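The next block holds one structure in the form of structure tokens; read it before the comments.
Only one protein chain is missing from this complex, and each of the others stays in its spot.
Take a look at subunit A:
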Amino acid sequence: MNCMFLLSDNGEVMLEKQWMGQPVDRSICSWFWAQNDSRKVPSVIASPTYYVFHIVREGITFLACSKTEMPPLLGIEFLCKVADVISEYLGGITEDLIKDNFVIVYQLLDEMMDNGFPLTTEINTLKDMIAPPNIVSRMLSVVTGGSSNMNTVLPIATTSNWPWRSTDVKYSNNEVYFDLVEEMDVIVNRDGFLIKYEVYGEIRVIARLSGVPELTMTFANPSIINDVSFHPCVQFRPWETHQQLTFVPPDGEFKLMSYRVKKLKNTPIYVKPQFSSTGGLCRVSILVGIRNDPGKQIDYTTLEFPLPSSVASWDLTANHGNISSSPGSKTLTWTIGKMPKDKSPCLSGTMHLEKGMDHLEEFPTLLVKFKIMGIAMSGLRIDRTDVRNVTYSPHKGFRAVSKAANYEIRT
């Protein structure tokens, strides 16, 4: 990989980092931006001179160039890693944050890749080498006038069998937290049938454990899991033989596992849209309600759909929540918030079509978003976790949250 650019959401080059001898001219960015006009460029394309990778995170485009053959996924995954690391360091990715901390970002890029090959990408190791900006260091810098974010010693040599963990970690309070974060992907067709309902989940772990603990984790119902992928620390054999996770955790935060549960049946909510149009007028009625009560509050519910291009104006009201539309993107958003248990929220009203239009031709797809705290919608349950190889018994915590990701209702 020759170089990398960070572009703001209007195509301005905020930062460039060259890794190879011959610098890449930044005119490649304007070339890319011209291609990217409609934001439809695939993640890998061949420019006349380079192969260009890009990913977009919160409006910021991470762009990298390569002159020669290389595995394209290596490039994309590296960009994802860079985005994750920067986001973790700065607490988000925005134009201002990056410009404010450009020295750190530049040093990170310098450390993460050398001569076109990734060098140090493990976030915890990086944090030991380049300190993230935090309140204390900023306070100090304001007071003393100097600013140093460089650690002067190399992180302890990880000569252990676990490259992701050093051997002499010490905490006074030993604790480990498990978060199940699940995302629901649902497609309901126009006849109201469920085409797809599956859950993609991740188990995130925050481990603050002394020594070299070995953790095992078993599920009550591992058979429901369809696909898995693991952090490299997870051992292969125990999972293959009895679906048991055995691992020596990295220190700090990490994603232990991601999984998918397919062919689920009962969605927590139902959405019944109706669009009927005659004579230049379109009647809209959308009913939302709880179908299978998950037992927890369904919160942050929103429903949005793109207004069909033929709609000139609309007059819609809801008996719960409020409706807003962004004029630029022509998207209508109905914010419901907490889902009421006693009544079904309903949005109704009419949309006026443009002159000369009798009927609505394109029917919008509704996107539903909500969040349920404290429950894993896939039904996956952690049976038990054991910590071995250490003398203390750590504090263990479990949480679960389910979100709607690609939850779409076709009309």
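Please note the rule applied: contacts are C-beta pairs under 8 Å (C-beta built on N, C-alpha and C of every residue); 3 or more make two chains touch, one makes a residue touch a chain; residues count from 1.
By our rule, contacts and distances are computed from a predicted model.
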item: Choices "2Fe-2S ferredoxin-type domain-containing protein", "WD repeat domain 54", "AP-3 complex subunit beta" or "Signal recognition particle receptor subunit alpha homolog" - which one is the UniProt name of the chain not shown; value: "AP-3 complex subunit beta"
item: Residue of A:Q35, A:N189 or A:Q274 touching the missing chain in the full complex; value: A:N189
item: Sites on subunit A contacted by the missing partner chain, in the whole complex; value: 13-18, 21-22, 26, 39-40, 42-46, 48-49, 51, 55, 66-74, 76-80, 91, 96, 99-103, 106-107, 110, 114-119, 121-122, 129, 133, 135, 138-139, 141-142, 145-148, 150, 152-154, 157-159, 161, 163, 175, 177, 185, 187, 189-190, 195-196, 200, 206, 226-232, 234, 236, 239, 255, 258, 260, 262, 306, 308-309, 358-359, 361-365, 367, 397, 406, 408, 410
